[in-house]
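Have a look at the structure that comes next, please.
One protein chain is absent from this view; the other protein chains keep their places.
The block that comes next holds subunit A.
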Amino acid sequence: MSMADHRPRSIPDQLTTPLARALKSWESLLLVVAIGIFILNSFASPYFLNAWSLSDATFNFTEKAMIAFAMALLIVAGEIDLSVASIIALASTAMGVALQLGAGTPVLVLVGLGTGLLCGAFNGVLVTRFGLPSIVVTIGTMSLFRGISYIILGDGAFRGYPADFAWFGQGYVFWVISVEFVIFALLAVVYGVVLHKTNFGRAVYAVGNNATAALFSGIRVGRVKMILFLLTGLMSGLAAICLTSRLGSTRPSIGTGMELEVVTMVVLGGVNILGGSGSIPGVVIAAFVMGLVTFGLGLLNVPGIVMSIFIGLLLIGVIALPRLWAKLRRA
């Protein structure tokens, strides 16, 4: 008897082929939406198809997407961090303080990333050590981190960042390809590999699907979550560097409301808000969709509030559609 006889070759483990599944996946639907928006935009405004315009448009999402990658992993693992925009404020303020003390660009970068890590660690410890729900912890730290910025800065501002610091938010690597866009693209690859190709990535899914089962399978759940909070903090620190560099100044109101746009991006990307599923390609496409929508509507001078309504409808549609689809198929 050969080995092959034992394998249930005649019974497929899946009813659809991988190609069919890929075509029906959330990411493909989103990609169609993105391409649709791109085409509509090119018809709607004569200014849309211009290399520099499109390059400017990427700034609408690059910083948010940097955080969204880490946030995606965190949400897949069943947690959330609503303090990211406040971490930006605190990290930017810390960089401003370092600047006053005479720090150069390398130190500023370290201070930004370090502050982000510390904030992430603070969230992580509260959640993993004390077993507090992350949504409550991070709503608290959302006020705490930004509050510290307000105490330090009041209604003042830090300005006068060194010229080479402007490279992060205003620099271009090649022609219209901005530094921020390159960072975004590199992070997309790194996070894609981490989530989809490593043991750690599998652990993230396991924790999000059933933390207890994961724990009994030998996964150190607390440690996985702690790493994810640290990563989210680090990414917020990185976003703070880019945003501060782009604005050339720090005010305590920097990045206000960004946490909701980050979460919107993640959920639009097909990550289950309850945890357990989602993908990085989805988040990447969602970043483009949000960037294209806001920029396209901006070119038509559609008021911001209409844009918000549109993003809101998009989000509700995106969450409702798969469920409606499932219902229709059962009926």
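Note that in this section a contact is a pair of C-beta atoms (placed from the backbone, for glycine too) under 8 Å apart; a residue touches a chain by one contact, two chains touch by 3 or more; residues count from 1.
Just so we're on the same page, contacts and distances are computed from a predicted model.
Trainee: Between "Autoinducer 2-binding protein LsrB", "Imelysin", "Aminomethyltransferase" or "Molybdopterin synthase sulfur carrier subunit", choose the name on the UniProt record of the chain that's been left out.
Mentor: UniProt lists the chain left out of the view as "Autoinducer 2-binding protein LsrB".
Trainee: Out of A:G147, A:G192 or A:G248, which touches the unshown chain?
Mentor: Missing-chain contact among the listed residues: A:G248.
Trainee: If the hidden chain were put back, which residues of subunit A would touch it?
Mentor: Those residues of subunit A that touch the unshown chain are 33, 36-37, 40, 44-45, 47-48, 50, 52-53, 56-57, 59-60, 157, 159, 166, 169-170, 243, 246-249, 251, 253-258, 294-295, 297-308, 310, 313-314, 317-318, 321.
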